[in-house]
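Every protein chain except one is present and positioned as in the full complex.
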């Protein structure tokens, strides 16, 4: 604090989290520039092998995230590599719970071998969407996480079946918001509508700041499209400029 | 102790371990009668999903093993479901280490969710054989286990590259013996020779007792052939009759 | 023809087809006794690798079917080995059509290498059920078969979306009936009802004969449960005794 600053008393900065999907390659293939994204975000949703992510990719992402202080989340998915986990599947609850537990445990063990650990769980793709409105699949996810570690938060949409299942299971639940998705009356505009996704970078950045100011604990940005890393970096800069601290929601 | 017995003072019984492969199904398929085997053995080498074993099967085997006090080992393998992990593969060391770490962590997390944990690691099929004579793959396995938990023993053949790698990594190593394989000068007779495998059940039982008497820490029995569970049970009974305690080598 | 029979002139025997699922193993695993079933049925729905069936199993089944004069059908499925194709999946139409084409072509090529060829196409499991009531998936299947060979019949339930799609595509469509499923007003009783499946072998046999007498072109029997092959053989015997010829519906 130098004498020339407007206030002698420091104002506590408010933290906000930026999360993005990482490690979504397999074998020779890559989708995301993991290293570039890890320099921008504070929470990495790491693919666990069922929709993407082989063990070596998982290990490298964990090592790099640990070195940068980025929190690792288990991005659990349907067992559907060919469909990238984007196709709804009618998986029975006991199978889904075991599949989630397997993925979570595999990533957590790899993270621990790299000196860190999994801090939260987020569903991917079609499982994410199904868990928001299907109580059986939501409960299966919550049951798997509860069986592994009752302190691990789930990350998802507010007011969802997954939020309900987490509450019933006694699991922490953190609501995320999307920088690039249009909202109406507090809900996401369905993707089937023409203006569901913001295409103007300035709009994405402005919405991210507005979401942070309205108290969002975590803001999701995307890294798998051209220009996405640059846009995520612009969101980060705007949040810092607006006075927020960038920090993981799950310490 | 009845008066006719030779000694009034109890002789401490010596423990010996019986290990077998379990959980080697996938989806609708099964190879082994896991429940019947769990009533006979003391250590279960549980398939981790790469050569066999889906998460629900893994979870059920872990739950049942925990209930019976059977020790769980991670049976890690090449990623080769179609070949059941029986085909040698030239997997680079960093890939193999990550693959082993992933499998070990997944099973351990499932085991912990069921109130127990993985007590040891054993390679499966072609990886088992390769790890005995190939230092690079042996070191990759030892490195993966070391990164996960330096106290976890490896189970394998004595005087092997894997034993060497474990020693170099500071990992415990436990040598196993086979009840149904012929030995010559302390080494296994190669399977290419006609008398490599004992076909006479009485010979299998007798060899198991002889191995236990010679100090074998763990004896491997097989469960995936017709009559195998009955033979394993006969081995168990003979060991008990010979005065051994059946108990896991890794408590 | 003995004098006591009602007619001196031979009545032409009417043909009926028995179809069953075959080749539903993978790698080391098996579900069905393919050889025993091939001695009983006239049409084999052969798994093509997506829910079950590896290339060697496919080849062996084709060779044996060719030797016995059993017609080979391509049993196409969702890409879901872990779920055995029994889980509904929201697969886009172009992906599903390509998946069906791939499976059909692979099996037909293997069949041709063994001196025969694929005579019809039948969907498996959840794809079978979805194709009956979902026009998009039904059209994708019909489009794939049309692109491959316009003369190949589809086998399925009567009065279904798949029948409609086949008609629109100009594909032959053959309706099958189930020996072991209860019917009400000409429709299958849903599996959710308690009496949906006949458990009494005599009822299964009687229903098979009744279905044949009512003109069913193909009767489906099951081979993947204990006693199933014996039951299928009893159906065959009863149909022969009732004066039917057992022969493939697709010559």
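Some notes on this structure:
We just call them A, B and C in the order they show up, numbering each chain from 1.
The rule is simple: a residue touches a chain if its C-beta (ideal position, glycine included) is under 8 Å from a C-beta of that chain, and two chains touch if they have at least 3 such contacts.
All values reported here derive from a predicted model rather than from experimental measurement.
Within the full complex, the residue among A:28, A:186 or A:251 touching the omitted chain is A:28. When the whole complex is considered, the residue among C:108, C:139, C:161 or C:180 that touches the unshown chain is C:108.
The missing chain, though absent from the display, is touched by one residue of C:36, C:66 or C:95; that residue is C:95.
Residues 24-31, 52, 54, 81-84 are the ones on chain A that touch the missing chain.
Panel shows chain B; residues 79-80, 82-83, 87-91, 95, 126 of it touch the chain omitted from the view. Against the chain not displayed here, chain C makes contact via residues 49, 54-56, 58-59, 94-95, 98-99, 101-110, 112-113, 144, 147-148.
What we mean here is this: only the chains that are shown with their structure count from here on.
Taking each chain's centre as the mean of its C-alpha atoms, chain A lies 39 Å from chain B. Chain A and chain C have Cα centroids separated by 45 Å.
Residues of chain C in contact with two or more other chains: 82-83.
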